[in-house]
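Removed from the display is one protein chain of the complex; every other protein chain stays in position.
So, chain A:
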């Protein structure tokens, strides 16, 4: 343990150490901030000052991996990128591609922020891939839910509560994940399309039962990625081009990686950028994007966006504009989003005035969230500030 500033910093290396440190500090260090790799430190609402920082980065490594079962148990502080390498050696992967993983994000951090990437089109988010979890609560209680098998309905699925929990409920110590085979082949069809056209093409590709792995619109191009067997992928690439009514560019390997880079850039943002996360019905996505474009001009901010068009998940990045202009953009966009039944939250809050409401209108579940928080963390030790003003 080390003391930096007024915060005590601790790096437990095992679930047992984690439990001990939490149990031993209840009285002396009541307020706890949980930190992973810090890749989302600027996300969501800012943390309130804490007495103790639980750094999960030493809680790393594979606990159990039997490739034939296609499940893996890992310590929650393991960077996803590290895990990917170990799984790839066995021809397997976690079918999850949030760009933040490349920046070193930990499994626990990716769950706590409910992060997602373009592959949610086919595989959902980590909430759909986590099959078991061990958590440690504020009083040192260690609890487990789920297990090591994919199909399992015994007991409540506590892991779901930690999806999006932002360090407010407890510390994830271990996570068990479902794995998928690394596809034998994969390629992307790139088509120049407006946001509205992209939604229409995406719809046709899905209706054609071509099972795209991702359908992402970014900077006026639609990227349609297919994964599978060599022949199957070729067949689907040409079927998609037929449905789109244009040959497009078929991209592989390095070219393909380059085509996806803008999606990563927009999603991650650079220092100083503000990044918003927006959810809509898929069919309404382009109206939201168009509204954001028009608004950017009016508010004197520059923006770019990326949309998972089949899902209705969008990321808008503000890369210029003073804090007041960005705040105006956010407030006005929220008003327009409300009419579309869309949700606008702040991912990366940099560049916004202090005290900006990052979450927007509270959903009807806020009282339930508070009740869950009260049960799991009655002394309010964890994560003060991050889900404010809801919690």
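We adopt the following convention: a residue touches a chain if its C-beta (ideal position, glycine included) is under 8 Å from a C-beta of that chain, and two chains touch if they have at least 3 such contacts; residues count from 1.
Criterion: contacts and distances are computed from a predicted model.
Undergrad: What is the missing chain called in its UniProt entry, if the choices are "Cyclase dehydrase", "Sulfopyruvate decarboxylase subunit alpha", "FAD-binding protein" or "Transcriptional regulator, PadR family"?
TA: UniProt lists the chain that is not shown as "FAD-binding protein".
Undergrad: Using the document's definition of touch, tell me which of A:7, A:211, A:293 or A:336 contacts the absent chain.
TA: A:211
Undergrad: In the complete assembly, which of A:281, A:324, A:339 or A:379 touches the absent chain?
TA: From the options A:281, A:324, A:339 or A:379, the contact with the absent chain belongs to A:281.
Undergrad: For the chain left off this view, which of A:62, A:81, A:196 or A:343 is in contact with it?
TA: Reading the full complex, the residue touching the unseen chain is A:343.
Undergrad: Which residue, A:51, A:102 or A:157, contacts the hidden chain when the whole complex is considered?
TA: A:157
Undergrad: Considering the whole complex, not just the chains shown, which residues of chain A touch the missing one?
TA: Residues 66-71, 91, 114, 116, 120, 124, 127-128, 135, 137, 141-145, 147-158, 160-165, 169, 180-184, 203, 206-211, 228-229, 231-232, 234-236, 239, 277, 279-283, 311-313, 341-343, 345, 359, 363-366, 368-369, 371-372, 374-376, 387, 390 of chain A touch the chain that is not shown.
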